[in-house]
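With one protein chain removed, the remaining protein chains of the complex are shown where they sit.
Here is subunit A:
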Amino acid sequence: MTLLKEPDFGTPERPGETTVSVEVDGLSVTVPEGTSVMRAAAVAGIDVPKLCATDSLEPFGSCRLCLVEIDGRRGTPASCTTPCSEGMVVRTQTPKLEKLRQGVMELYISDHPLDCLTCSANGDCELQDMAGAVGLRQVRYGYEGENHLDAEPDTSNPYFDFSPSKCIACSRCVRACGEIQGTFALTIEGRGFGSKVAASAGESFLDSECVSCGACVQACPTATLQEKSVVELGMPSRSVITTCAYCGVGCSFKAELRGDELVRMVPYKDGGANEGHSCVKGRFAFGYATHPDRRLKPMVREKITDPWREVEWEEAIQTVATRMRAIQDTHGPASIGAISSSRCTNEEVYVVQKMVRAAFGNNNVDTCARVCHSPTGYGLKQTFGESAGTQDFRSVAEADVIMVIGANPTDAHPVFASRMKRRLREGAELIVVDPRRIDLVRSPHIEAAHHLQLKPSTNVAVINSIAHVVVTEGLVDRGFVADRCEGFEEWADFVARPENSPEATEPVTGVPADELRSAARLYAAAPNAAIYYGLGVTEHSQGSTMVMGMANLAMACGNIGREGVGVNPLRGQNNVQGSCDMGSFPHEFTAYRHVSDDAVRAVFEELWGRELLAEPGLRIPNMFDAAIDGSFRGLFVHGEDIAQSDPNLRHVSAALEAMDLVVVQDLFLNETAKFAHVFLPGASFLEKDGTFTNAERRVNRVRSVMKPKSGKHEWQIVCEIATAMGYPMSYDDPGQILDEIAQVTPTFQGISFKRLDELGSVQWPCNVEAPQGTPTMHVDEFTRGKGRFVVTAYVPTDERTTSRFPLVLTTGRILSQYNVGAQTRRTGNVAWHAEDVLELHALDAENRGITDGDLVTLASRVGRTTLRAKISDRMPPGVVYTTFHHPVTGANVVTTESSDWATNCPEYKVTAVQVGLAHPLERHASEAVPEAVSATVGAGRVAGVD
């Protein structure tokens, strides 16, 4: 494909059923009422010259290039700010307009460096294009007068430069930062000739509030804001449409290349998830794919203390197959298994679970989604009948009240957060349920109506109290409940009990009863109220209960089955939804069908030609336990760093050390690879070919931007291992794998590469009943028929604070980093986050003699680490927070084995800890507490203890 440039209609679409017809340069065109003259002209195929207008931004009317003449009207109005009216006759090209436009362009050019031939934007500059479009042939004004040509560039941002000498003060960057991103970091400082773009209060871009989403760079019509990669490598010449491999938003991008070299990633306007927007990770942080740390050759070693030995693929695959079979011969068929990855494609995940079930002959396959969203799968299946979110992302634009529970979208799902913030600026009300004061609580033009700052681990008590208010104050949608649900009376009786009242739970949750009552009334009374949630819901001992609690609340208020409502998980990794859909849980085939279902199993047995087990296999934490007890001895880890990401790393390390064979497939020699006997090089998302499924169930194509650097696709490697183990698996291409998935998976029945090329993307279920996919689920009835209310009793976590460990640690993610940081630490994003820090309240710091920036110890009953303290008013007293992006910190050395009662999803959000000043000579280090002393260990040099 050559370089793809999407059409720009100049101003945004104005959807509506009422239309008006106008004539533009003799051509008739009918458009929705409210459409600008500029857009109508573009629809008719006529490009009106423009500089300050672009269809991702509201019209501004400042550049005066888009002037038109309209019959019966005086003057020359700007076509971008003039709406069409019925019968309007417009002329876009007249001698008068030509003269005016040339005059305007002369003024622009008179203060613009004439270095087009050497400019990085040469060939991709709208100013250059417009000079041609208006027929500019002379500039009568010289450079003698005052100008901006000597303005100093700002090169502080790792990814783009700001060259004010090239700025035409069109404000597109400022408007993009506000309207699209919603950060409002940019402004026009000064007036008249002194007007200039400024980041925050005249700071450098790096030091400013800019979040480097790239919207300003995208909007800039000149080279004023330009990717460094374009400056360095030159303008790209071809595009490949693909999907980001960071968070669960699943943004579509144009990978723009020059030859075979990737120059930049540009958000794709037709991407269903992102519609032309991006964040700092997807837009810029792709350098890890070509980082020198990548390992491109397979490696083997007999023992984990031996040095690695590079081998050819054949030897590596044969080693895996031989040693896996040898383990099974000695210890039984159930002694090996695999972990699939939410970073890999649906097709790769599918073949991994197929290898386990058909070639390994057991169900010991689990996905890394175990440690993030397994409670979502359980809870939504129990209540709604489908283990997935109910809406598409666009739906938030119809919400009147948005309840964000245990999620921090501006950091973890920034592109969706921008959609949400836009709706909030339009007037939707916001309820935040979170122990931390996340940015959404109060940020430019946004303020939460209610911040229910609950104590960690009390989610279920809070949701039950909200439901208590709904039930006892007569706020239930009786019609919806009667028509579409079951189990209501039992549930309503339960939540109406006095012990679930806000007043009764306040001492437990810390949420003032009157605040909670107000929030409940706001949610229940809204025409459309939507719940969005994240790992602050799922990663608890009652994660599954809380998911069901939210589903109960949504059903009670009739907030299911249309746009603007719903229960919506914000998935952590790019393909969490897909990896779960693809049958990589140990108890389920694709589409969440239990292995004990004879009819379902028969479908797979017939297609795969193997008898399959009807018993569930081991989940990830169970694999670790079984490894330590000696019954599980061989593990294939596909694209996941369990030795950094999973809780209680002492336990994980002991399990990995106990195994006879650990196979790691990854881009880098990660922490888990330290325990591996075979390393298989993986393919970055730029090399993959297949599909990802994002948090809104949208199946997106992932297209190879470049060939696999290791020489093999990951699905090929898995197939070759299975084949070497005596179960032949082969496909010509990943499209065949998707075809097989469609054959055995009712919700994917209508999905193929061809269909995705036609539609761009599609949300499952996509089948005969829904050939265009299903943006909103449970419209007329729930997947399970009736929506099921489930009683959700609050059970306090076993992970309690004590005098020895009096604080609660909660962990999470920040904007610039991703998961264990394997990717983002190898990019320029380290400019914003070079190390994990511990956020704590000033009171907790003062009590321990800690000042900002001090090196402190963080200790729990299972481990201890050191990191820098950051005093933060985001934290309530008694709660501390850190990220787990850096292995040197090893935050998960501290987290414990406590997990969700239904799914074993670890309780990352609640660990009892102590914090104290580290010894002056102590450096960053993490260490596990030996199991024998874990129950009695202290917290090191802690004020009041030592």
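The criterion applied here is as follows: a residue touches a chain if its C-beta (ideal position, glycine included) is under 8 Å from a C-beta of that chain, and two chains touch if they have at least 3 such contacts; residues count from 1.
Just so we're on the same page, contacts and distances are computed from a predicted model.
**Student:** If you look up the hidden chain in UniProt, what protein name do you find among "Hydantoinase", "Formate dehydrogenase", "4Fe-4S dicluster domain-containing protein" or "ABC transporter permease"?
**Tutor:** Of "Hydantoinase", "Formate dehydrogenase", "4Fe-4S dicluster domain-containing protein" or "ABC transporter permease", the absent chain's UniProt record names it "Formate dehydrogenase".
**Student:** Given the contact definition stated above, which residue among A:Gly182, A:Gly534 or A:Gly617 touches the chain not shown here?
**Tutor:** Final answer for the missing-chain contact: A:Gly617.
**Student:** Kindly state which of the options A:Ile70, A:Ala223, A:Met299 or A:Ala334 is in contact with the chain not pictured.
**Tutor:** That would be A:Ala334, which touches the missing chain.
**Student:** Which listed residue, A:Asp8, A:Asp625 or A:Asp739, touches the chain dropped from view?
**Tutor:** For the chain that is not drawn, the touching residue is A:Asp625.
**Student:** Looking at the full complex, which residue from A:Asp660, A:Glu799 or A:Glu839 touches the chain that isn't shown here?
**Tutor:** A:Glu799
**Student:** What subunit A residues would touch the chain not displayed?
**Tutor:** Residue positions of subunit A that touch the missing chain: 334, 363-364, 494, 541-542, 545, 586-587, 594, 596, 615-619, 621-622, 625-626, 631, 648, 651, 791, 793, 795, 798-799, 861-862, 896-899, 901-904, 931, 934-935.
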